[in-house]
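One protein chain is absent from this view; the other protein chains keep their places.
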Amino acid sequence: MIDARSKGDRLVDLIIIVVMLALGVVMLYPMVYELFVSFSEPAALIRHRGLLLWPLGFDTTAYELVISNHQILTGYGNTLFLVVAGLAVNMSMTCLGAYCLTRTHAYWHRYMTIFVLITMYFSGGLIPSYLTVRGVGLYNSLWACIIPGAISTYNMIILRSYFSSIPESLVESVFIDGGGHMTVLFKIFIPLSLPAMAVMVLYYGVGHWNSWFNANLYLQERSKWPLQLVLRNILITGSNLDLGSTVVADYEMLEKSMKAAMVIVTTVPILAIYPFLQKYFVGGMMIGSLKE
Amino acid sequence: MATNKKGRGAEIRLDFQKNKVVYFMFVPVVIFFLVFHYYPMSGIILAFKDFKPAHGIWGSAFTGMFGFEHFVTFFSGVHAQRTITNTILISLYQLIFGFPMPIILAIMLNELRSPKFKKVMQTVTYFPHFISTVVVCGMITEFCLSDGLFNQISGFFGAEPISMLSEPGMFRTIYVASGIWQAMGWDSIIYLAAIAGIDTQLYEAASLDGAGRFKKIWHITLPGIKSTVVILLIMQIGKMMSVGSEKILLLYNPSTYKTADVISTYVYRKGLLDQDYSYSTAVNLFNSVINFALVYFANAVSRKLTETSLF
Partner (left out) sequence: MKKFLAMLLAALLVVSCFACNGGTGDAGKNDSKVEIDANDPYAAKDFAYPMDGTVTLSINMTKTDEAELPNWVKGHYFWDVIEEKTGIKLEYIGSASKPQETSEEFSLLLTSGEYPDIMQANWITFKGGPSAAINDGYIIALNDYKAYFPGLAGWLESDEEANKTVSMDDGTWFCFPNFGNARETSGTGFAIRQDYLDAIGEEAPQTVEEWYNVLTKFKNELNLTAPLTFEARWFFLEYAAAGLSSPWGVCYPFFVEGDDVKFGPTEEGYKEFVTEMAKWYAEGLIDKDLASVDKSTVQSKFASGEAGLALQQIRNIQNCLKANAEDPNYQVIGLTSMVMNEGDTPEMGHYNNPFNGGCSTSISTQCENIGACARFLDYAYTEEGALFFAYGEEGFAWDYVDGTPTFRDIVTNNEETPDAQAARYFVAQFANFSLHALDTRSHMGAEVLEIQKSFETNMNKYSYPTVTYTEDEVKTISKWNDIDTTCRERILGFILGNEDLANWDSFIEEINGMGLQDVLKVRQDAYTRFKNR
C-alpha cells in the first residue's frame, strides 16, 4: 500500500507542489514587502520605485513611533476583550440559531430561515442602526461593538449547512436516551463540527480583531478604543497634522514605513494564534468514525 | 398545504408541543434580529423621502412622484445604464472566475502529502486577507505602471509597455484577478473545514478498491463538500448588485470609467456633491430587491436540481 504510488501519481504530486510554491511566492510577497518597507529608511523609500527585494537601509523609527504611542497597550487590551467577549457571544448565538434552523421537521422552519435571510439583504442603513444602538443604551460602551454584530447571518448559514450534514439518526438516539435539544447541540453537533467551529472562531475573531468602524461611531472615550482605531487615528492625526500627537514628527516622510509597521504589528499576533486553530481543519481528523 | 383551517390549527398546535424547546431556543435569536435588524429597517422608508436630520426618519417629507423621485433620478441619469451593466459584469466575472478558485485551492491543499508543507501553504495563502485595501491597491497601481512589474514580464516576451490602469479593456481583469488573489486563501478555509468533515474511512475503502486520486476527488471529496458549495454559490449569486466602492475608487480614473464605474462608485461621487442620504438609501433598496430576487430564484433552481437549498 505504501509503495502503491504510480508514476502518474507522482507527477501529479510534483505539479501540485510546483503550483503551490508559485502561489506561495505570490501570496507571501506582499507581506514580505510590507516587512521590508517597515524597516527601510524613509528617505530611500521616497526615492525608490518598483519591487523591494531587501529593506532599503535599516531604520526602526517607524516601529518606535508606533509602539511608543501610549494608547497601543490599552488598544491591545480592548481588542483582546472584544475578541474574547465577542467570540463568546457570537459562538453561542450562532450555534443556537444554526441548530434551530436545522430542525426541518418544525412547522415554522422555512419561515424562520426566511426571517433570518431577509436581514442579509435589507438594511435601513447607518442612521437607524446608530439610533438603535443609542436607544438600547450601548453608546460609549465596548459592547456596542459586540452586541449589534452578535450574529453574522452569513456565518450562521454556513454553520447550519455544516450541522445539517450530521445524520438525523444520531439526534434521535439522544432523544431515545432521554436527552433534550440542548444535549443534542452540545454532545453531538458541536463536537462533530469542530472544523466548522474553528472556521467560525477564525472568521468572527479576525472580524473583531480588525474592527474599527463601530468603535469609531460609538466610543467617545479614547481609553476604550480598540487597536485598529488607535492605529487609524495615528495615521489620521498624522495626515491632518492639526490634532496633535506624538507621532506626527516628519509624518509625510514616514507615512509609508509607518503604515507597513502597523500592518506587521497587527498581523503578527494573529499569525501566532492561527496554528492552534489550524489543526482542526487541516490534517484528517477522525470525525467520520465518530459519526457512526 | 391544502388542509382545512381547523386541521392546520391543530397541526400548528401539535407542532408547537413537539418542538417548543426549539422555538424557545430560537427566541434570543429572534430578539436579536428584531432589535438590531428589523427595527432599524424602518430606515428603508427614507428611500421615498427627503431626509432632514432635524425632522427625523418619520418627520421628513416624502419626495415627489409618489415618493419615487430618487428612483426616477437614478434611472434617468445618463450613466445609470452603464453603471448597472458594469456592476453586473464585474459580479459575473467574480462568480465565474473567483468562485471556483478557493474550492480548487482547498482540494489541492488537501492533496499535499506533507502535513508540514500543507500547514505552511495554508497559512501563506490567507496572508493577503490581512493587508488593507489601500495598501493592496497601492501595490496594484505600482505593478500596472508602464514600467511596473507586469510590463516588465510582458516586455520579456516582447510586448510593448502599456499603462495598464488607463486601458478600459483591462480594468475588469485587473479588478477581478486581484480580488481572487486577495480572497482565495481566506475563502478556502471553509472548504477545508468541509473536507475535514468527510469520513476518512471512505477514502480508505476507495483505496482498497484501487481508486486513483482523481476518482477519489470526484467521488468522495466533491460530493462531500457539495452542500457547502451550493449554499455559498447561492449566497454569492445574491451579491450580484453589490460591488463595493472602496477598491474601485482607488483603482479607477476617468479613462477607465467606461468599464469601471459601478453603482456604488457612482453613488459615492454623487454623495460627495449632494450629501443626499435618502438617495443612496433608494439605490441600496433597488440593489437589495434585485439581490433578494436572485437568491430566491437561485434557491428555487437549486432545490430542484441538487436538493440542497437555503430555505
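To keep things simple, chains are lettered A and B as they appear, and every chain counts its residues starting from 1.
To be clear about the criterion, a contact is a pair of C-beta atoms (placed from the backbone, for glycine too) under 8 Å apart; a residue touches a chain by one contact, two chains touch by 3 or more.
Predicted, not measured: the structure shown is a model, and the values here were computed from it.
**Student:** Among A:57, A:135, A:191 or A:275, choose the residue that contacts the chain missing from this document, as touch is defined above.
**Tutor:** A:135
**Student:** What is the set of chain A residues that contact the non-displayed chain in the whole complex?
**Tutor:** 42-44, 46-49, 69-71, 111, 114-115, 126-128, 130-131, 134-135, 216-217, 219-220, 222, 225, 229, 232-233, 236-237, 240-246, 248-253, 255-256
**Student:** On chain B, what residues meet the omitted chain?
**Tutor:** 34, 38-39, 41-42, 45, 51-59, 73, 77-79, 138, 141-142, 144-147, 161, 163-166, 253-258, 261, 269-271, 273-277
The rule we apply is simple: only the chains that are shown with their structure count from here on.
**Student:** Go ahead and note the Å separation of the Cα centroids belonging to chain A and chain B.
**Tutor:** 17
**Student:** So in the complex, the part of chain A that touches chain B is made up of which residues?
**Tutor:** Per the stated touch rule, the residues are 1, 4, 9, 12-13, 16-17, 19-20, 23-24, 26-28, 30-31, 33-34, 49-51, 93, 96-97, 99-100, 103, 105-108, 110, 112-125, 127-129, 131-132, 136, 147-148, 150-151, 154, 157-158, 161-162, 164-165, 180-182, 193, 195-196, 198-199, 202, 206, 210, 259-260, 263, 266-267, 270-271, 274-275, 278, 280-289, 291.
**Student:** Across the complex, what residues on chain B touch chain A?
**Tutor:** Listed in rising order, the residues are 11-12, 15-16, 18-19, 21-23, 25-26, 28-30, 32-33, 35-44, 46, 51, 57, 105, 108-109, 111-113, 115, 117-132, 135-136, 139, 142, 147-149, 181, 185, 189-190, 192-194, 196-202, 207, 212-213, 227-228, 231-232, 235, 238, 277, 280-281, 284-285, 288, 291-292, 295, 308, 310-311.
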